[in-house]
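Removed from the display is one protein chain of the complex; every other protein chain stays in position.
Every chain is named by a letter (A, B and C) in the order it is written, and numbering of its residues begins at 1.
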Amino acid sequence: MNNPFMPHEAEVIARHEETADLFSIQLRLTDPVIQSQYRFAPGQFNMLYLPGMGEVPVSIVSDPDDIHIIDHTIRKVGSVTNNLGRLQVGDRLGLRGPYGRGWPVVEAEGTDLVIVTGGLGCAPSVSLIDYVLRCQARYGHVHIIQGVKHSNDFIWHARYDLWRQYPNVEVWLTADAGDALWPWHIGPVTQFFDQLDIDPQRTSVMMCGPEGMMKAVVQDMRQRAVPDKRIWFSMERNVQCAVGSCGRCQLGAKFVCKDGPVFNYDELAPYWGHKGA
Amino acid sequence: MNRQRFLPRERFQSLIDQLKAAGYDVVGPQVRDHAIVFDALTKVEQLPIGITDEQAPGRYRLEKSESRRCFDWATGAQAIKPMTFVARETLWQSERLPGGGISFHDTLTETRPVAIIGVRACDLAALSIHDHHFMRGAHPDPQYSQRRQSLFLIAVHCMRSAATCFCTATGDGPQARSGYDLVLSELDTGFILEAHTGRGLDIVLQMETEAVTAEQTEQADAGILRAARQQHRTLPAGPLQEKLVSAVEHPHWQTLNDRCLSCGNCTAVCPTCFCQTHVDEISLDGQQASHVRQWESCFNPDHSHIHGIVIRSERSHRYRQWLTHKFGTWEEQFGRSGCVGCGRCITWCPVGIDVTGELAVLCKRNEP
Amino acid sequence: MSKLRTGEIHVPVLARVEGEGALDIRIRDGQIDRLHLRIFEPPRLFEKLLEGRSDQDVIDSVARICGICPVAYQITAVAAIELIFNFTPTPWVQAMRRVMYCGEWIQSHSLHIHLLAAPDFLGFNSAPAMAQKFPLEVRRGLRLQSIGNDIIRTFGGRSIHPVGVRAGGFFHAPNSAAIATLRQKIHDSLDEARDLIAWVATLPIPEDDQNFISVSLRQDGQYPIEGGRIVSDAGLDIAAEDYEQHFRELQVPYSTALHALLDEQPYLVGPLARINNNYDCLPAELRGLIAATGIQFPSRNMFHSMAARAIEIYFAMSEALRLTENYEISPEPYVEPTLRAGIGYGCTEAPRGILWHRYALDEQGHALEARIVPPTSQNQARMEEDLKASLTRFGLDQPDDALRLRGEMVIRNYDPCISCATHFLDFRAERQ
Partner (left out) sequence: MNNALSKPRVAVHKFSSCDGCQLAFLNLGERLLVLAETVDILHFAEAGPIDEDAMVDIAFIEGSVSTSRDAERLKRIRENSRYVITIGACATSGGIQALRNMHDSGEWLAGIYAQPGYLDLLPESSPIARIIKVDLELWGCPVNGEQVLAVTRALLVGHMPHVDQNAVCMECKRQNVVCVMVTQGKPCMGPVTQTGCGAICPKMQRDCYACFGPAIQANVSALGAHFAASGMSAREIAQRLLFINNQAEPFLNSGMQWQSQAAPDSTTSPGIKR
């Protein structure tokens, strides 16, 4: 029987320092057979493993169609992520995945998209945006709204510049606080919603980021009569096994690792907003 | 032939012997450290003969009786969970290769076939939930599956309930209905054996047994009925998921915050709890690592830890998670409640918190 | 040679001893004019901490006086407490306490020989360093040490501050399988223990005979461990409760440990004193092994303490085997004693020598008063006396480093346990 808990060896083929505590690594599974079978959807995640330290769940940011490349962007917050940040090109680590239910790219076809990300929340949404823009014919207008704590936290300037050049794409940027050179807005992401020209019945909202931000967005969007089933978000819980066995990531009746990490509001409504759920 | 046969008490040893002869390691209940626990069994005399249990919230005492019965007690310190979902085991190992590579190895080893004598109806119901959880999903658990498949189960119908039992309320007992190879009804003079699988029948056929009389069948039925009637704890009318989820801000959780020790005993004795923690262990030279899993409980703050935050930071949140999951959201996950009515969480809670009482309070407000 | 030496020598921190101490020597005109074994480990006031505590708390607390000989403390305390309760433990309990105590001797002696003392004789500054040249010997020592730990763990759950001892017996009896495994392990290492005696006897030790009084227990024809009368080779023979009539503790200004004197004289306790006084109680087979080494007991050479330890390791292993032969798990690992008020004494042979306790308990078994005299404070005066003699014989004109090392060697040879030594200060006496 396949051991669903056992990683495969992967190699770091590129790495990039984004900010002082944020980095991206590009990985390749070293076993060609496993690499050739590896497919993922936007919003899914991998378990990355460092021997003696443990595993962490990390979203895949690369383009799902680019099947030879697995990109991750990671914030150094604790022991495992710090050590992932020390890996150099050629170093090996363990990888298993992809896991979870990603973004509803099929369900959202034919609708306008509002993609809201806060902080590093942008990581899981990057592959979503890449995908949507490549298959733009299937979607309507795309609003990309990115909020960061401080203007210095804003990375991926180039990516945003690129996205802005697409037709029917609008990019809105804001920071809770910013320095004098910050050309964009100051304040919460919800400040833009009045200016968005959306038809609630024909709109899908997708977001990821801190739960506080997501709560505000959900509330606002529901008030605008966006259907509960079309408000989507990516959740974070303690994921250890990633296959729905260890019970650590439960959120109400859901297992974040296999029923999510992307959920729509309808699914989580009974638990939404209750401390400790 | 009739699947039911009678085995006189004097010949009970022949069951153990037959199982051994058929290649099984035999495990059965016995008294250790003031409780009934499962352990290796070779002789009938090791069984808790003439032992009964007295259980109450936070209290478990064994008593000697005049009876010669071996199964005249209700539930022991643990169901058979420790034998299927083991408390601590290595899932896989990794090794650093010269040149920087990492190789990963499985740690599965052969398991020997094990026959367990004395499995109760509630424990079987719990086992079936675990089978669902560990074996029937998209990613079957190799460790669990292997051990599970090597089991030969000999159930016993309960003829006596402890004060903490409430399997009639969950519909899981006292009569064992499925999931076993053989089942025993214990009478004063011996046992009615009933095979439910071919291999169970093979064992029975090897033994010197007698026909079952109508009177013996009646005695067995009466015993089961007696056990059912002894139970007095009940559950609020189900399904409970909606009731509990909508009680999320009920003020009663706060009183539990004050009383609950958050020690996790209830989850550890519950035969259906499946939560785990995965930890890595490394050799002194840093070259080998083992990925180990062990039992975890939602009462531990670690359970819901993500970087920098404990999601269920207060005891009340954690008690709520336990009760809401076990009796509520379990229904959506497994199509039934996570409680099989064994009463262990009531008995083995050091301060005697009684889930049935708490549920009554929590669900009342939402009762029509 | 030319001019007689004058100067000071300091060892600011003694290495490879348990606890913190220093050595200060002042030499004037070629003579040691002042020598202080200065113990600065802060006292932890155990005798006070015990007041008001239950009998079980006393047993669990006194273990914390010393991480290396917790069993000695617990078994001495429980003996005193059971005396107050007028309780005699079952023969099974008595035998198993002796086995557990054997574990501590094996552990402590092996640790001392290999990790603390032997590097001195072979010119290394630590056991790992010595292991480079003497890998087999060091590994053998570590294995013996682990056997001692295993024995303690079998009865106490862990080898440091074990948790199995209680008034009336043990909390739990090991099962036969555990004892069988343990016996096998001890049995398999007996040859190593035998080799250890031979090896220790070959270590280059100074010839340094001195005059001293050996004080130990004497236990009904057995080699003394967990009880007996207090005897000396100068004719003392008293019961434990008479200890205070003959021994006196006094405080010296430079040390946080008390000094003890027997009839105003320094005296020696520990393995050498034990063998000197009880050679006749060792099994004949072992006496044969000793004879083969050429060492004669009683011995006046303090450096024979190491050989005495090796001999006691072998003795403790064979004793543990003897006492667990035909082991059967006791259905009653303890009998609940009836609590009583009173005063009780305990005296046992800790690895480093006699350990003496006295308790006064109230009717509920709570301690009213405690007094504890550990072996190291008893040896302190003797150590200073020895240092003066040995260093003088070694030659005070030797280089500082050589003198320092020799001084440390002399001290280490006593295996002083400073942690033990300093946990007691008799304030009442002080204030009088």
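Quick note on the criterion: contacts are C-beta pairs under 8 Å (C-beta built on N, C-alpha and C of every residue); 3 or more make two chains touch, one makes a residue touch a chain.
All values derive from a computational prediction rather than experimental measurement.
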Identified contact with the non-displayed chain, of C:Pro91, C:Gly235 or C:Pro253: C:Pro253
Residue of C:Asp29, C:Glu51 or C:Asp263 touching the missing chain in the full complex: C:Glu51
Hidden-chain contact residue, picked from the options C:Glu20, C:Asp195, C:Asp208 or C:Glu241: C:Glu20
Among B:Asn265, B:Ser337 or B:Thr356, the residue in touch with the chain that has been omitted: B:Asn265
Positions on chain C where the hidden chain makes contact: 13-20, 40-46, 48-49, 51-54, 57, 60-61, 64-68, 70, 111, 115-116, 119, 125-129, 131, 138-139, 142-143, 145-146, 149, 157-161, 163-164, 166, 171-172, 251, 253-254, 256, 362-363, 366-368, 417, 419, 425, 427-428, 430-431
Residues of chain A in contact with the chain not shown: 50-53, 79-80, 83, 86
Missing-chain contacts mapped onto chain B: 32-35, 37, 58-62, 77-78, 82, 87-88, 258-265, 268-269, 279, 281-286, 294-297, 299-302, 315, 318, 347-348, 350-351
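One rule holds for everything that comes next: only the chains that are shown with their structure count from here on.
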Chain A-chain B separation of Cα centroids, rounded to whole Å: 40
Between chain B and chain C, centroid-to-centroid distance (C-alpha), Å: 51
Junction residues of chain C, two or more chains touched: none
Interface residues, chain A side, partner chain B - complex: 1-9, 30, 49, 51-55, 77-78, 81, 90-94, 236-238, 240-241, 243-248, 250, 252-253, 255, 258, 270-271, 274-277
Residues of chain B that touch chain A when the two form their complex: 91-92, 94, 96, 100-104, 106, 108, 133-134, 137-142, 145-146, 241, 245-246, 248-249, 273-282, 286, 289, 291, 293, 296, 298, 303-308, 311-314, 316-318, 320-321, 325, 328-333
